[in-house]
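Yeah, one chain of the complex is gone here, protein chain that is, but the others are all in their spots.
Coming up: chain A.
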């Protein structure tokens, strides 16, 4: 556990009107780890991602990335520090082709200014060819070469999801934030995703923070897990410990029926505590988030 802290979040608080979305949330992501962020629907996981990337402005708390305070930086400057993310409802631009999307993601390492490109200066043509070659490599790594010239908007959900991941990687990030990477995937595809994620960690030395509901995947790849409930940290630990944690089981099983259980600190129903020894039920269907319907 003596690895360097890549991301450190201290006392994050976010309110929308009277609704406390995040309440004094602190977490740490160490370099080269895969960290899971789990919790029932509405626990504030995606809001947390939006605060970390600077899309939401939290009322309190600080975010440190790579040793520097990035709390007040706008989204694009955080991205340039090496934070990349995927989106629950996909971060691809439908009007562009897959190749163009990946090249779009290479924006910050294009190596020439927008003005130079517009004037057609000599170096920009060469760099464009290089970028295209790099993009082709990334596209091939993700097996998207057959659809490279198709518009992203015309592709099935699963393919667009892969494209989203390819784009996040094309930004050349230090940390990858994945918002439900396995949603909409079949069990086999989810397992394959696990292999990919481990490969990204081990070969590219990427740090990964991911929101995920697919329990086998979390148990399989995560080195550490944070559990969120009603905007607060319920517990944290290694996945094996989390699986048996009584409060987690209570939050997943009783979260909807007993909102008080989470907000007053969580009195754990005894019945839930000696519930199934394996993971609790997955609390929601994979298509419950208002995502465009699609097939994997």
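Following the convention adopted for this analysis, a contact is a pair of C-beta atoms (placed from the backbone, for glycine too) under 8 Å apart; a residue touches a chain by one contact, two chains touch by 3 or more; residues count from 1.
Keep in mind that, in the parts below, contacts and distances are computed from a predicted model.
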Name per UniProt, for the chain absent here [options: "Branched-chain amino acid ABC transporter permease", "YIEGIA protein", "Stage 0 sporulation protein KD" or "Fe-S oxidoreductase"]: "Branched-chain amino acid ABC transporter permease"
Full-complex contact with the absent chain, from A:13, A:75 or A:196: A:75
Residue, one of A:149, A:199 or A:238, that touches the chain absent here: A:149
Residue touching the undisplayed chain, where the options are A:34, A:63 or A:103: A:103
Where the missing chain touches chain A, by residue: 53-55, 74-76, 79-80, 83-85, 87, 91-96, 100, 103-108, 110, 112, 114, 117-120, 124, 128, 149, 167, 171
